[in-house]
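Only one protein chain is missing; all other protein chains are in place.
To keep things simple, chains are lettered A, B and C as they appear, and every chain counts its residues starting from 1.
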Amino acid sequence: MKVTVQFYSWFKELAQSSVQELEISKGSTVGDLLEQVYGQYPKLREVKKSTLIAVGVEYASLEQELHEGDEISFFPPVQGG
Amino acid sequence: MKVTVQFYSWFKELAQSSVQELEISKGSTVGDLLEQVYGQYPKLREVKKSTLIAVGVEYASLEQELHEGDEISFFPPVQGG
Amino acid sequence: MRQELSITTEIIDETTLNHSRRLSAGMGAVVQFLGVVRELEGERAISAIDYEAFVPMARHQFGKIFDEIDSRWSVESIRLVHRIGRVPVNEPSLWVEVIAPHRGEAFEACQYLIHEMKKRVPIWKRIIEL
Partner (left out) sequence: MRQELSITTEIIDETTLNHSRRLSAGMGAVVQFLGVVRELEGERAISAIDYEAFVPMARHQFGKIFDEIDSRWSVESIRLVHRIGRVPVNEPSLWVEVIAPHRGEAFEACQYLIHEMKKRVPIWKRIIEL
């Protein structure tokens, strides 16, 4: 199934992209997707501890199951204000 | 010696006056003056616990010694804001 | 630390106060507080509050509080306006502004100022009933 992956802030540079579609297997979790993304962009793995993940407009856990068409966002710690 | 006594807020009603001169004996303290004022305005004694006292622009203790020309102010708890 | 204090019978003019704000390039936080006369004092409906001040002592006590803030926090500027005389319901009686490098110290200093004012500064209310 297809999902959309978005990167924000300096994660865009690490991924050399701000948005892309990925094909993942049915039943994949956020954690499974993260491993797939790390395979493609090894630099992102180095900042794993500083990585926040959202599905749609909510923060997501690694165990959360994904569905067709989900938008998953990866970004560094937020700094509003 | 002469001092000036001022009343503020609803103490003006209790003393039926906002300002007056009083003759006190040399060496009198704030506490001595207070007793003299209570003799003159017994209603003020009833609100003794709610009474704040200043000499000039500073809060004063009962033990503070007074001097010729001092301005002593009696008032209820403050309520700015 | 810059200090500006006004105890006045005039209406508090926020627009003019905001236009006269000065902020150096190291400052990151402006906290403002507006105290407004409420329609209820306890259970009673009121139309206004008459504020009375012992002005020379009020100015002196505000000055002491400002100096305490200056010694405790890194604050660039404090401005305070207290309206006295009759203030109708829904109009401000108090305007305070604190400018500091960071928000923590600006919030703390602003709250300290109001808290100490309510304990020490000789200003009193008289309720004007409806």
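As a working rule, a residue touches a chain if its C-beta (ideal position, glycine included) is under 8 Å from a C-beta of that chain, and two chains touch if they have at least 3 such contacts.
Worth saying up front: this structure is predicted, and the values here are computed from it rather than measured.
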Neighbouring shown chains of the undisplayed chain, as defined at the top: A, C
Sole contact to the chain not displayed, among C:R2, C:R44, C:R72 or C:R103: C:R103
Interface with the unshown chain - residue positions in subunit A: 6, 8-10, 52, 54, 56-59, 73, 75-76, 78-81
Those residues of subunit C which, in the complete complex, touch the missing chain: 14-15, 18-19, 23, 25-40, 89-90, 92, 101, 103, 106-107, 110-111, 114
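In the analysis below, only the chains that are shown with their structure count from here on.
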Whole-Å gap between the CA centroids of subunit A and subunit B: 73
Separation of mean Cα positions, subunit C and subunit A [Å, integer]: 48
Subunit B, residues touching no fewer than two other chains: none
